[in-house]
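Here the complex is missing one protein chain, while the rest keep their positions.
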Amino acid sequence: MAVSDLAHASKVSASARGGHVDIARLSVLALVAVLALLPLLAGGFLLYSLSLSIANAVAVLSVSMLVRYGGEVSIGHSFFVALGAYAVAIVEHRLGLSIAVSLPLAILLGAGGGFIFAFPSRRLSGIYLAVATMALALALPEILIGFEKFTGGFEGLYIAQDLVPGVSKALQRYYVTLVVLIVVCLALAHFRKSAQGLALLMAQAQPRAAEAMGITRSWARISIFTVSAALASLAGALTGFASSTVSPNSFTFFSGVFLLVGSVVSLNRLSLPAALVGGAFITLVPTYLAKAGDWVPILYGVALVAVTLAANAGDLRRFVPGRRAR
Amino acid sequence: MTVAAGSGLVADGISLGFGGLQVLSDVSLTLRPGVITGLIGPNGAGKTSLFNCLTGLYRGQRGHSSFAGRPLDGMGPAQRAGCGITRSFQNLAMCPDLSLLENVLVGLTLKRRSGWFSAFVPTPAQRAEQQDTERRAMAALNELGIASAAHQKPSDLPPGTLRLAEIARAIASEPRAILLDEPAAGLNAVETRDLIRALKRLMRPDLVLLVVEHDMDLIMELCEHIYVLNFGKMIADGTPAEIRAHPDVIRVYLGDDADD
Partner (left out) sequence: MSVAGFIRDILPLLWSGTISGCLYGVGALGLVMVFKSSRVVNFSHGNLACLGAFVVFGFSSGSLLSLSWASAVALALGIACAIAVMSYAVIAPIVFKSDLASTIATLGVGLILQGAVQLVFGADIVNLDLPVPRFNFSLGAIRVSSYDLAVLVVTLAIVGSLFVIIERTKLGVAFRAVSTNPFACEVCGLNLRSVHLFSWLAGAVLGLVAALLIVPTTFLSSTTVPSFMLQAFTAAVVGGFSSLPGAAVGGILVGVAMNLFSFYVAPEFMNTFLLGVILLTLNFFPNGLLERAIGGRV
């Protein structure tokens, strides 16, 4: 009985899942195709904004990842984004090397920074981490300005080196960020099925049961923040590359909050479309509503409140045990 | 107790209190390998609390515990899991985002060796390991007759299936000690019989198996040795026949419905 059961099961579920996957996969492929062809239609400032949106989409993914796998909120991920962006700029200025070298370096730096930052609150509830990230976001501007020798102070630094020689700067910015975003989405899809991914989801949903399976809370908390910070730093490297400049202007206290807004607006999903929605929301809204500048915080605030309320309205079941466990 | 200190899971003089409430007082038990041990007691007797002490989820209790001669005192739950002690949870500790198979896979976390790089980038070694662990998880589900639900989410499944999945998760990692908290709660008669058969098949000479149950028929059929807990005190232990005849047990626990 059991063996036939198994075969039957895998057949049924394979076709059921197969049908699902096919539609989802096709639409994502179509989206990738559209994105790949977009530079034919858009140029100039629009293409530049799109490149930035894609870079920000990666940053939004880093925050969403922290929420999904860690159940934690960060408003200081701008710190790690800045770490990556300045790594690219400083490596270019000091060593004359391109993003081919500084991109991996940025990932390592982000992981190291994330580890150091998450370590102290490893045993505490997520709200302590949120408070600490607020300090991180507020410390960032003064660090960028204070270490003027390296960071160029208020002026910031320019990033001029190309990755692929002979391709126009605009196309290069666009395609490099797009390819990295797609690779990141594939890696995240793989991560969902990995031992670490499953362990983190279990640690979040059932912390005590997870402990009894050998998954400690502090391991979960440190590792998800480390990974998420590494991703944020990678996003920062892309942001620097896509905008060709880094300066404290792009890393105010609010940039960290805005990344969270992007993540919340994309419902903390880790898919390519969701990331693009989040990235575009936080990039294009301020750019194209520049005239209504003062309305942007209000718009973002309303979005944050509305989406949070809506997302929690129907989802009682999920949150009740989580709350008690903390 | 006439067992060498070096074998099995031994608890000695465990006491635990919450505020003014003494949940366990001076509880000792020895779980011998190769023997299915039962633990019974009325609601609130402290059975789950004893589980939590043995698996390290509750700290701050008095007393000592050891496993295969190795003291467990001061170890956290994850370290004890590393010693090969697994358990199921009375209140169904399933992650709602994971399929049943994935929920069982999590139970194999400690057996997996793939590093962080292969968590993001597929590698041949990682793929082989993935297939291997999935095969083992599938085998555990199969053993309990719920393989057909492997790819469904816990929210779509009846509690009986989830209960069996809890057990599948506990046995999947080939542990050296398994503690099952009310494994038959919510199961129908057929499932219960399957469960008993599966647990008997599972038994090996070097495995420690402890079952907490309210279902007397199951306990009497399955277990060779039974402990009885009442108000946090161990009031009796012995073979099923001895327990059936034990006057204290009849009074506090089995009561009227034990006569038939």
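By written order: A and B. Residues from 1 in each chain.
Definition applied: contacts are C-beta pairs under 8 Å (C-beta built on N, C-alpha and C of every residue); 3 or more make two chains touch, one makes a residue touch a chain.
These numbers were taken from a predicted model, which means no experiment stands behind them.
Participant: For the chain that is not shown, enumerate the shown chains it touches in the whole assembly.
Facilitator: A
Participant: Return the single residue from A:V246, A:L260 or A:A280 that touches the missing chain.
Facilitator: The single option touching the absent chain is A:L260.
Participant: Pick from A:F191, A:F241, A:F281 or A:Y300: which residue touches the chain that isn't shown?
Facilitator: A:Y300
Participant: When the complex is taken as a whole, what residues of chain A touch the one chain not shown?
Facilitator: These residues touch the chain not displayed: 67, 71-73, 75, 117, 119-121, 123-128, 130-132, 134-136, 138-139, 142-143, 145-146, 253, 257, 260-261, 264, 294-306, 308-309, 311-313, 315-316, 319-320, 322-323, 326.
Keep this in mind: only the chains that are shown with their structure count from here on.
Participant: Chain A to chain B: how many Å between their CA centres?
Facilitator: Chain centres of chain A and chain B, defined by C-alpha means, are spaced 40 Å apart.
Participant: What does chain A use to touch chain B in their complex?
Facilitator: Touch residues, chain A against chain B: 1-3, 5-6, 8-10, 12-13, 16-17, 187-188, 190-191, 193-199, 201-202, 204-206, 208-216, 219, 223, 227, 317-318.
Participant: Would you mind writing out the residues of chain B in touch with chain A in their complex?
Facilitator: Residues in contact with chain A: 55-57, 76-78, 80-82, 86-87, 89, 93-98, 102-103, 105-110, 112, 114, 116, 118-122, 126, 130, 133, 138, 142-143, 145, 147-152, 155, 169.
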